[in-house]
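For reference, the structure discussed in these notes is given below.
With one protein chain withheld, the remaining protein chains of the complex are depicted in position.
Up next, chain A:
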Amino acid sequence: MTSIRPTLRTVSLLLRPLPRRSHSTTTSRSTSSVSASEVSHFSSLASSWWDPMGPSRVLHLMNPLRHDFIASCLADGPPSPTPSTAGSPANPNTLHYLDVGCGGGIFAESLARTIPLPNSNAESGGTVTRAASITAIDPTTTLIQIARDHARKDPKVSAHLNEGRFRYVNCTLEDVIAQTPNNITQGSNPGGSGLELRRKDGFDVVTLFEVLEHIDSTASISPLSFLTDCLRLLKPGGWLVGSTIARTWPSFLVNQVIAEAPWPIGVVPKGTHEWRKFVNPDELEAWASEGLMRSSDLERDSVMRSGSEALQGMQWKCAGVVYFPGLGWKFVPGSESWGNYFWAVRRGV
């Protein structure tokens, strides 16, 4: 027998010609944050998304640090328990997650794996991310299909998927926002499947990993409006957690020149990043504050503009990470100002 390597690559290529162009027209609407060129770029990577040695390897290697960073956020400020989610001490996994821009599901699937099965013995210690459910959305049809196919290869994740604790939805963030809390009960859904995307009391954690730097700024859409939408979906005390890359000369050198260089130097497919879309931590913090105020306006539906009271209890976190070839990703304090970094903003209670 040869090794039991996933046959994802060959199977998906044989069965399903990649609909590169067709879906980008169906998914990118005029009011969407989704860029058609980004969608087509990631569609072309779809078949190798889960290949541990493939073009997404660096992304796979970063994934455990996302769990560590979320755990540090939850330790700094636990989302406030609501009656519906307050868990018994036996089950500390009570948090509801929304993963925006889940791609092929690298983070979403790993988080789903930490959700305990209902029949499992509840006295288990719980996991650092304390997840009870996760909804993962992405506008790229191919990637959602890849993600679903891959999830089926793990019986535990597959069970979560079948029983609704874990969901993949092919839609945009705007589609989720369009489901106002009032019409949730009427089952309106862009996909037409009657799925309830938006939680009435909001999500405990919204994640936005390696997404911001892929958003096009147009007249109606900007990273700021995108962040505002994410913050609107948070419950008070909830965390919006993400990662992105600072727009500096070192990051230009590392991400555009070195990382996208041809093999054997490069580790990222060419065309993955566009340096001018990168975001610096101070810009991000300013957008987050502005986004919190705007989202509070939108949620209150009032003509009165909210001011600094929307920022009460806001927390901001930022941690730089550096990729060392052969060693992997490491948290390096201070590196957030010139390279890859994790960031998080907590909505006040």
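We take it that contacts are C-beta pairs under 8 Å (C-beta built on N, C-alpha and C of every residue); 3 or more make two chains touch, one makes a residue touch a chain; residues count from 1.
Here is the rule we use: contacts and distances are computed from a predicted model.
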### Message
As a check of understanding, state which of "Ubiquinone biosynthesis monooxygenase COQ6, mitochondrial", "quinol--cytochrome-c reductase", "EKC/KEOPS complex subunit BUD32" or "Peroxisome biogenesis protein 5" is the UniProt name of the chain not shown.
### Response
"Ubiquinone biosynthesis monooxygenase COQ6, mitochondrial"
### Which residue of A:33, A:129 or A:335 touches the chain not shown here
A:129
## Note on the structure
Out of A:114, A:289, A:315 or A:337, only one touches the absent chain, namely A:114
#### Entry: Selected from A:152, A:270, A:300 or A:330 as touching the chain missing from the view
A:152
### Touch residues of chain A, complete complex, unshown partner
1-7, 9-10, 51-54, 60-61, 63-64, 67-68, 109-114, 120-121, 124-125, 127-129, 149, 152-155, 158-159, 162, 263, 326
